[in-house]
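Quick one: structure below, then a few questions.
Complex shown without one protein chain; remaining protein chains in place.
Note that the chains take the letters A, B and C in the order they are written out, and that residue 1 is the start of every chain.
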Amino acid sequence: MSSVTASAADARAVGAARQRTADAYRSVRETTLRLAAPLAPEDTVAQSMPEASPVKWHLAHTTWFFEAFVLARDPAYRPPHPDWHYLFNSYYQSVGPMHARPQRGLLTRPTLDEVVAWRAHVDGCLLERLARDDGPALHALVRLGLNHEQQHQELLLTDVKHLFSIHPLRPAYREDLAAPPAGRATPLRFVPGETGVRTIGHAAEGEGFAFDCETPRHGVLLQPHALADRCATNAEFLEFVRDGGYRTPALWMAEGWDLVCREGWTRPLYWMEDEASEFTLGGVRALDPHAPVCHVSFFEADAFARWAGARLPTEAEWETRAARLPVRGNFLDDGLLHPAPAGAGEGPRQLFGDVWEWTSSPYVAYPGFRPLPGALGEYNGKFMCGQWVLRGGSCATPAGHVRATYRNFFHPAARWQFAGIRLAKDTAGQGPTAEQEGR
Amino acid sequence: MSSVTASAADARAVGAARQRTADAYRSVRETTLRLAAPLAPEDTVAQSMPEASPVKWHLAHTTWFFEAFVLARDPAYRPPHPDWHYLFNSYYQSVGPMHARPQRGLLTRPTLDEVVAWRAHVDGCLLERLARDDGPALHALVRLGLNHEQQHQELLLTDVKHLFSIHPLRPAYREDLAAPPAGRATPLRFVPGETGVRTIGHAAEGEGFAFDCETPRHGVLLQPHALADRCATNAEFLEFVRDGGYRTPALWMAEGWDLVCREGWTRPLYWMEDEASEFTLGGVRALDPHAPVCHVSFFEADAFARWAGARLPTEAEWETRAARLPVRGNFLDDGLLHPAPAGAGEGPRQLFGDVWEWTSSPYVAYPGFRPLPGALGEYNGKFMCGQWVLRGGSCATPAGHVRATYRNFFHPAARWQFAGIRLAKDTAGQGPTAEQEGR
Amino acid sequence: MSSVTASAADARAVGAARQRTADAYRSVRETTLRLAAPLAPEDTVAQSMPEASPVKWHLAHTTWFFEAFVLARDPAYRPPHPDWHYLFNSYYQSVGPMHARPQRGLLTRPTLDEVVAWRAHVDGCLLERLARDDGPALHALVRLGLNHEQQHQELLLTDVKHLFSIHPLRPAYREDLAAPPAGRATPLRFVPGETGVRTIGHAAEGEGFAFDCETPRHGVLLQPHALADRCATNAEFLEFVRDGGYRTPALWMAEGWDLVCREGWTRPLYWMEDEASEFTLGGVRALDPHAPVCHVSFFEADAFARWAGARLPTEAEWETRAARLPVRGNFLDDGLLHPAPAGAGEGPRQLFGDVWEWTSSPYVAYPGFRPLPGALGEYNGKFMCGQWVLRGGSCATPAGHVRATYRNFFHPAARWQFAGIRLAKDTAGQGPTAEQEGR
Partner (left out) sequence: MSSVTASAADARAVGAARQRTADAYRSVRETTLRLAAPLAPEDTVAQSMPEASPVKWHLAHTTWFFEAFVLARDPAYRPPHPDWHYLFNSYYQSVGPMHARPQRGLLTRPTLDEVVAWRAHVDGCLLERLARDDGPALHALVRLGLNHEQQHQELLLTDVKHLFSIHPLRPAYREDLAAPPAGRATPLRFVPGETGVRTIGHAAEGEGFAFDCETPRHGVLLQPHALADRCATNAEFLEFVRDGGYRTPALWMAEGWDLVCREGWTRPLYWMEDEASEFTLGGVRALDPHAPVCHVSFFEADAFARWAGARLPTEAEWETRAARLPVRGNFLDDGLLHPAPAGAGEGPRQLFGDVWEWTSSPYVAYPGFRPLPGALGEYNGKFMCGQWVLRGGSCATPAGHVRATYRNFFHPAARWQFAGIRLAKDTAGQGPTAEQEGR
């Protein structure tokens, strides 16, 4: 092939890559606005708890991210509202000071319209930048920004769900939300997993996008174990409740038991008092006994597992299994915004979508972990203390955002995420030791 | 005069009274909406602190008041949104349970438009009711509701001022707000007050509207004293600041000194760090040294008075003097929304308008006080503990709302009201005793 | 009389005064030690709540008072433990910085023995000082110090009672404490009080010791009223409890109702759950229905009065009546350390001793009040905000410490003092006004 032809092909490839990034940009940004569309301006202001953020803040913060980390790389760029940076920086100490997190609900200005206009301005500049710069650094940053925005799409939904759940009138996010399809949960089965040294984590190079905390790819030693073939259901969790699960300290971590007593927990966050209905993004609806239990904390997941004579999976056990499965499931794009019963089938199902699955793994650095350089190094690494890993994505996670190596993380007391439970079990009294490994 | 003529005159009188109430109703209700007009829907949602309320809540609560206390007297009345009563009852335990006060900022629903529509509905019903019922009970309740709404007009302004003051960008409530006229404060003079037994309080019957806490009219014994002829100015308060007022515990009540230390108070609430500008409803502006100092707590007023070798007036001293003056001053209707320098003149000025004046009187029941019967008895009486009386109205008080007998009250730590300082002094070593009174 | 004789008489008078002060000093100081005697060293360390202090701290603080305000006036005096001043200064900002009040229970050093040794050292120095200095200033300071120590004697008892009351085993301060004598409360009668201008307060000069807050003597205007002839009894308060007093918000100040709900109040502080026994300094004992109800807050006293169709007396009403009665009652010296039923008799009884009586008067300065000069001015004046006056002394008040003009004060939520209730009533619809007073 002549070099002329080759460079034409290169140019076409570059053009295609550009086009893909620009298309992805347009699509993700548009989705965020679409998620905010059912809300009144008033709904976008309030912050129901320090851990949650107002919808308007999510819209602005994701825009700030592109302005601060992409557009501002060009010294000629003039931000239209430089004093908004203070308002919408979340936690990047290296970028500058920021507004106190628990006060986000007091930022009535800029208004929703002003934020939306800012989004449009930044979108224009960013697409224009993409059109003239095909450097891989720019594309990598934009992709990071889009993955970041997808995380906030899910948070936007969980935060507005929480806000509406504590409103005495319990308004629906969308009155017209379709109910998930009916289904019957099959009897729970445990499926053996792999044993011995396996490799997990993301190789980063050439395998598509991943967050820094998913890297490096590294060996782990798996003990003999089995994983439940589907998530625990509302019916199963109701058994736990009726068996006195919330009144039996021996089932709980000490810190979890303190919370049960102090907060008066007696059921998952959004179950109503009748234990037969629950608050959803479509308002209060009947509780589907076959659907995965959802909106439980790590403490509840862990206590339930202990009550069931099981345990939660480690993240390595989970990932080793998930790596062999296609990334398919009930995601945001399915439009249900609620977990649905697992389909029938052989082997582990429902690993992706429906509900994030609490693991027994604290969120810590993988061996050899290196955070991103500069301010973006604050994205993940500094939270590797006191949080637990969840895997697999939920009905509020954008399709394509999640993968087998993906590590989500939350405090063990957090309940407002779409988080559920997959059980696991030890299958032999003694795991592999150095001796058995032949050393 | 024949009885025919008489009853025609009666009918005319009744008609005129009806008309006056209806006119007042329209005017007050319209004013409230006008005060909310400069705000975006987003601005009307947020609650900056537990003591403040969102503007939207003020609009709704004042409407609830008319619906719960006037319209609901007719058993045939069907409230269009009965479940909003829980949201917008402030503190009337007898009327039913209510939403927790510090959570008002989370009530994004009903939206501003919905609240405004509810206002219109209630207004229609209420004017219709006024047109067919001329009983004095109805008119008394409506007048109470209007005075209640006028109190919330002032709170609406002070609450939105506080909300904007803590916004990092310090937005103005009205960019177009005119500055108060310039003026020069005359040197402070103390004017002797009356001594001996005097009568204060409202007679309730036949003297126009008053709140229950202003009654009954009763005797008080005044000690020899003198009142400052105008309010203390920013310049005078700045002297206190520069003289170390905020660093001298001996000047302060113990509880006030704790606040100074804990909150780091070093100047009035809305003074900027340069001590030469202040946050106003028109944004940050130069501090007028001749204008009354404003947005100080009782603790600051009391410490300033002690530093000045003076004291705060008792409410009886204040009222005895004010009763002889016309109720004129810089009120809400003047449109400045900011205190202005006292005019020149003889004798005590500025008793009405500009700033509420902290007195040395705790807010307690007058001798023989009887609260209103029923739920309305909760209006004032149950707050007669831990609060202090302020007198005279402010630049945010509707003209016509205030009078010499009017008792406003706030916690001694409150700073977000338009509250200032008038000094007083003892003028003899020994006050009148029973012996001197001739017993 | 010759001048020789006269000066001999003077010398004798001075000697007698000296002797009286020295005797009083010895007696008061010894009483404090005697009150601490039933306690183990361990008991003297703990602080059960920020409002209370450890017994060891009381012993040391009262000693510090004499060292700081009396002995230190002599520049030659060398305090044996100068670094203890920081530990045992209570709240005198002018004297120097101090240890944080809520941390007093962590001051295990100096030990009880060391504190007692310090007391002995200071006593020796002080008596020696008294022997050589007969200036009135010294004697006045010593008298102030003794009255201060008597206040701490009562606090020592109330603080240790609280400490033991929250111990799961509810130990007795004195197992050998005799029970109060039985008695039958007579039916409650209201006795008319005086009306018109009367004089209250202490003249300070020549009438014996008084705290600065009792001065100056000044006129007050009394409205027509009547006082209950004895304190409210446990039986009467039990009626209030059984009638739902603690469940009826209309009876309560708003702040009191918040406390009822938040703290779960359902009965006086030391009543046991059976409402038939109570915790006393002698351990848990049967509740005497005829004895005065005790350990109630202002809020409970006020709610009870409202429920009873009465009110609390003003401090002026109380003092005007008490001034005509001998200061006799069940005091600390009687050794019961518990209120006893009122004796039979005509007219108001039980004004002194048994229980402090909550008044309806906030604790504020009398007209013309001047605090003591210097650091001692912090003794009372700076607390004149947010507290209420109690009158008459209790079964834990040293006899001779209290008088008709004596003003005790506590926060309205305080329950751990020996505080009870005397009811009062308005007796005419309208009090005296200036017109009726003949002006």
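Basically, contacts are C-beta pairs under 8 Å (C-beta built on N, C-alpha and C of every residue); 3 or more make two chains touch, one makes a residue touch a chain.
A quick note: this is a predicted structure, and the numbers were derived from the prediction, not measured.
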In the full complex, displayed partners of the excluded chain: A, C
Candidates A:10, A:133, A:207 or A:426 - the one touching the absent chain: A:426
Absent chain, residues of chain A that touch it: 91, 93-94, 196-199, 216-221, 223, 249-250, 252-257, 298-299, 302, 360-362, 364-365, 367-368, 377-378, 382-386, 412, 426, 429-437, 439
Those residues of chain C which, in the complete complex, touch the missing chain: 40-46, 48, 56, 83, 86-87, 99, 103, 105-109, 111-112, 163, 166-169, 171
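In the analysis below, only the chains that are shown with their structure count from here on.
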Topology of the chain contact graph, where touching chains are joined (line, ring, star, complete, other): line
Relative to chain B, chain with the most remote C-alpha centre: A
Among all chain pairs, the one with the most C-beta contacts: B-C
For chain A paired with chain B, centre-to-centre distance based on mean C-alpha positions, whole Å: 50
Inter-chain centre distance, chain A versus chain C - centres from mean C-alpha coordinates, in Å: 62
Where chain A touches two or more other chains at once, by residue number: none
